[in-house]
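One chain of protein is taken out of this complex; the other chains stay put.
Just so it is clear, A, B and C label the chains in written order, and each chain counts residues from 1 on its own.
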Amino acid sequence: MRVGANLIAGIGLSVFFLALAGVSLVWTPYDVTLLVVGDRLQPPSQAHWLGTDHFGRDILSMIMVGARTSIAVALIAVGVGVIFGVPLGLFAAAMRGSLADEIVMRGNDLVFAFPALVIAILITAIFGPGAVNAIIAIGIFNIPVFARVARGAALSVWTREFIMAARLSGKGSAHISFEHILPNIANTLIVQATIQFSLGILAEAGLAYVGLGAQPPQPSWGRMLAEAQTMIALAPHVAIIPGLTIVLMVLGLNLFGDGLRDYLDPRLRERRP
Amino acid sequence: MLAALWAIPALAQRTDIVVGLVLEPPHLDPTAGAAAAIDEVGYANIFEGLTRFGPDGAILPALARSWDISEDGLTYTFHLHEGVSFHDGTPFTANDVAFSFTRAMAEDSVNAQKGLFEPIASVEAADDLTAVVTLDYPYGNLPFNLAWGDAVIVSSQTAQTNTTSPVGTGPFRFVRWTQGDSIVIERNPDYWGEPARLERATFRFIDDPSAAFAAMMAEDVDTFPIYPAPETLAILDADPRFVAVIGSTEGETILAMNNRRAPLDNILVRQAITHAIDRQALIEGAMFGYGTPIGTHFAPHHPAYVDLTGLSAYDPDRSRALLEEAGVGPITLALALPPPPTYARRGGELIAAQLRAVGIDTRIVNMEWSQWLEQVFSGKDFDLTVISHTEPMDIEIYGREDYYFGYGAPQFQAIMEELNLSVDPDRRTELLQAAQRDIAENYVNAYLFQLAKTAIQHVDIEGLWANAPTQATDLTAVYWR
Amino acid sequence: MSTLRVQDLSLSIRAVQILENVSFEVGPGEILGIVGESGSGKSMTALSILNLLPRHSQLSGSVTLGGLELSGLSDRAMNAVRGDDIGMIFQEPMTALNPLKTIGSQVAETAWVHGHAGGREASRIAREALDRVGLEAEEFPLIRYPHELSGGQRQRVGIAMAIALRPRLLIADEPTTALDVTNQAQVLGILKRLVREDGMGLILITHDLAVIAEMADRVAVMQSGRVVESGPVREVFRQMRHPYTRKLFSTSAHVPQRTPRAFERTLLDVQRLERRYAIPKRLPWEPQRYKLALDGVSLNIAKGESVGLVGESGSGKSTLARTVLGLETAQGGAVHLEGLPIRGPHGTAFGTRRETQMVFQDPYGSFNPRHPVGRLVAEPLHLLRNGAPKGADRKALVSLALERVGLAATDADRFIHEFSGGQRQRIAIARALIVEPTLIVLDEAVSALDVSIRAQVLDLLAALSERLGVSYLFISHDLHVVRAVTDRVYVLRQGKIVESGPTAKVFTHPEHDYTRTLIAAAPRLDAALKSRFGDA
Partner (left out) sequence: MAVFVLKRLASLLASLLFASLAIFLVLEVLPGDPAAFMLGLNAAPDTVAALREQLGLTAPLPQRYFGWLAGMTVGDFGISYTYRVPVSDLIGARVQVSVPLAAYALTLSTLIAIPVGAIAASARNTPLDAGIMGMTQLGVALPNFWFAMLLVLVFSVGLRWFSAGGFPGWDDPFAAMRALTLPAVALALPQAAILARVMRSSLLDTLDQEYMRTARAKGLSQGQALRRHALRNALIPVLTIMGLQFSFLLAGAIIIENVFFLPGLGRLVFQAISARDLVVVRSVVMLLVFAVVTVNFLVDFTYALVDPRLRRPVS
């Protein structure tokens, strides 16, 4: 199996940002809770590699700490989607053609029909803004995504003959779903998870832009971008750096997902030996 | 249209203006809502009252030429201008005055400032041009109260529809409202007074600070009377096309504290909080230098202002010592922040950091206005909040026991009572200063700074208010050079 | 002069040698059969002639069509040749047609694209071509869509497209492999007629020697990208100079050694089985309609007996298998195994269930690729519930099962993708054997295997039956295989058993018309050679 350039670049970028987040737990160049108004909006320099923001905080440190929030929000939202969506999809696939399947899938369609951002804003309006509610808002829309993907992939596995072999061995639908179906749709789910992960990062940024993401003093990339947007004429780097960070992280995750799909999908592998 | 295209630009004097406003009014009836944006569009342009605020905050006659006060101070007789009519052609008479005030005072009134009419017992039209207001008790400040946007005169015919198609007596009349985008008004050719010099004005609503900057730079908007992004004001000012005009407003920005709730019921804790706050850093960090430090709840440009900032000078050591002395142990406080991005959100973040520096664990809770109103303002369920009180001369709120920060000390109420009754200017000044001292010395709230009126406008525009004694965009005297 | 002449054709894709010095000729009106097992390069030879190769292909050698050198022609020049001078038919009729276009427009396109005709004239040509392949205008107007046609009909549309412009050469790549025997006979008949009528050359690619014997004038035997032997059919099949030809020949006619036995005790008893499926309603208030998949099927199998079940696709074979295995519930009738009832997924005791196991058709799809072979083989032990052996006992059982089918005990730790198709079918048999069932259902279990592998698997099955006394229900559309390995046979048609009896008798003296048609339609190597060349 050949590891594609996409996969390498994707892993490189994703790991880089994950590492930044990890390092920030023990060390950052500066304390991000320290607001030194006198040092504000400095361009990149030796002291501050990426400059300082409107409160005089070191942008590199902010990016590092912010990575934690952005990644955590997106990742947990993916987790919400997987934990609720995948069993739902597996259930629907196991009950394929039945009323239960129909209800699950129609319910999915219905959630899809709601404008996601509007509902996210409503959720934060009800529960108040914050990282946790951002996770809920993004996570809710991940559920039908995973349910649909899991069901679709599971349906095609259900038609395989080894499922009949398992049934001949006296195994029930639930047993088969977890023993045989789940491992065989894991690739698809993992690839979908990386896509949802990257969408989650973008969604967090979008929510933060309208003031509904992580709350101060907790830095997040989206919040940095939102607060810096008015400074763009004054100190462009303040707005451009977090923007680029988001682009690179999302790009990295997408490349990772794409590369992973190419790597895992035997059909593609045969297509490009 | 063709003529306009062929006109030589250098000689053509523009007669229209696009005014940028941050908030869109929910509706346009100033007598039925509190939103500042209603007055920012309509006050002095569409609607007029018996009296009005001048550009410097002075109370000037408007629809009333003059007024007499009876000996006992219980009867005000207003003499009205002749030949005034509403935009729909109905003539304006004293009956309209009676109608407007009676409606605002009524049981089912939805006037947001019903309190302004509280001293009034009745209003009658003596004749078409004479309105007589009878008070329950002597009240010296009535002309001030009647200058508010909430006290403008409306016609009984159109009172119900003023929300969407306002009809007043002002120099401009309403043309069109594109909800979510803009409101257009045009010159009223039948205006009773000096006609406006502009033919047309468009109010465009832009709540996003960076969009506001872009709109100015792209000259989509000619002026922002209250420019929402002080950080880019200097850039615009440096541009030869624009000039920044910094003036004063009636907005006292305070860190309000819940005086009812422990540990904030302890004056030592409140005092400690005020010493923890570095006003200069706050004004610099949140407002990019625009704003005047205040030490009490009073506008610094007012003649009666006393500078009491010394009482709460920045002194973190003192702050820690006071906390120690109060003996309340480690404190955790929630800081509720309403939406305004500069003073509230940015300022709040700085204040939280400053409080944390003296050992007060401060948790920020961002809120929408509706939530802030319900939880903080009505529910009084909060510890700290940052808010700008933009009503003119509103120190009286400290006399209300049930107000959200909950002061209402008896000695303060006594001062207010006397103030309401007295008409002697010197005595009034003395009383106002006593009131300022009382709330500063009792550290009711932490007084931060007076909001500056940060206007940006095209260099060729003349006649806009430099200061904001009330929330208004008076276009009466505006013209292009 | 020959129509097509292929000389020293070599092909490599990304440095992998696919074809090596392939040479042959086809004359006008001549049928050249190319025969070989999967991977021998048959199809790539066909695609090389048309130059429709995948990217990164390196082709050398010469291909001349009626004196025109095709190798080295530009793609544009080849476009003029394809469809006009050379037509091609592919294996899979279900996917070879564009589902969104009518059959008429797809056939007419051949005429249109070569500029021979436009609009009405192209439609006329399409109509004529469809008529020639037996798709009459009344039943098959030009506006039919592919999905409205059966597999055999679609393959005929494919032929119509290929012969619409009466090309000089027709290439048919396994044209009947995906079809039932009756359809196969029809399609082969049509091809033969078209060759005769148009005098075109035909290259018929197949893995089935019987088809070659019936159809071809000359044959080329391919193995690993080379033509190992070629010549007139009679000569090649009689002399069999190359050992590979001999091997192909012997394995395709292979009959496993079986000692005739008498069977007494009835193991499986199926009585008047009825299975119907609800047809999805178009409107909620419509009355429910049903499709009858099994219509009063009765069948029995004795202990140790091999019973065949033949029928074409859609006859209900697989439904019968699933019902017998207790995977589906019948609406009527009864299934008993050793007197114990089998009543669907919930009405069958685990103890009864373990007596029946199954071997599937697809050696690739019937194993979970994520589990090691040991776990795959042990899966049916789940049926023993708490009685299932654990640890070392379980391992020993797996080893035994693997060894029984000729694999090593160490294979238990490997994954399924490391095994060839034949080995996988052995593993499938091992899996079926592990619970020591009395009946194994083999659903087209050797259909997907090359003939040489098939012979080995059939031998293994025969040996196991003798050694373990296990009974087989052998389901297949391939009459040869059924004939070779079963004692008795049932013929199923549209959910009904139309004929049954001892295999030899049914095959030599079929009583029912349908059986007769089936047997007549199936190409037979010896019979074909005998009838064409008078010897075998």
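In this text, a contact is a pair of C-beta atoms (placed from the backbone, for glycine too) under 8 Å apart; a residue touches a chain by one contact, two chains touch by 3 or more.
Not measured: the values here are computed from a predicted model.
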| item | value |
| --- | --- |
| Interface partners of the hidden chain - shown chains only, full complex considered | A, B, C |
| Given C:4, C:81, C:324 or C:434, the one touching the chain that is not displayed | C:81 |
| Sole residue of A:47, A:110 or A:132 that reaches the chain not shown, by the stated touch rule | A:110 |
| Of C:145, C:263, C:364 or C:415, the one touching the omitted chain in the full complex | C:145 |
| Residue of C:73, C:113, C:292 or C:409 in touch with the missing chain, whole complex considered | C:113 |
| Listed residues A:36, A:95, A:121 or A:186, member touching the removed chain | A:121 |
| Touch residues of chain B, complete complex, unshown partner | 24, 26-27, 33-35, 107-115, 163-164, 178-182, 204-208, 210-211, 213-215, 217-220, 339, 368-371, 373-375, 377-378, 389, 391 |
| Chain A residues that touch the omitted chain in the full complex | 106, 109-110, 112-119, 121-122, 125-126, 198, 202, 205-206, 209-210, 222, 225, 229, 232-233, 239, 243, 246-248, 250-251, 254-255, 258, 271-272 |
| Chain C residues that touch the omitted chain in the full complex | 50, 52, 55, 75-76, 79-84, 87-88, 90, 92, 95-102, 109-110, 113-114, 145, 147-148, 158, 161-162, 279-280, 282-283 |
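The rule is simple: only the chains that are shown with their structure count from here on.
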| item | value |
| --- | --- |
| Separation of chain A from chain C, taking each centre as the mean of its C-alpha atoms, in whole Å | 47 |
| Centroid distance [mean C-alpha coordinates] between chain B and chain A, Å | 44 |
| Chain B partner contacts - residues on chain A that touch it in the complex | 33-35, 37-38, 40, 54-55, 125, 128-129, 211, 215-217, 227, 229-234 |
| Contact footprint of chain A on chain C as seen in their complex | 14, 322, 325, 327, 345, 350, 353, 356-358, 360-362, 365-370, 376, 379-383, 431 |
| Chain A partner contacts - residues on chain B that touch it in the complex | 209-210, 213, 217, 229, 231-232, 235, 281, 284-285, 339, 341, 345-346, 348-350, 352-353, 356, 364-368, 371 |
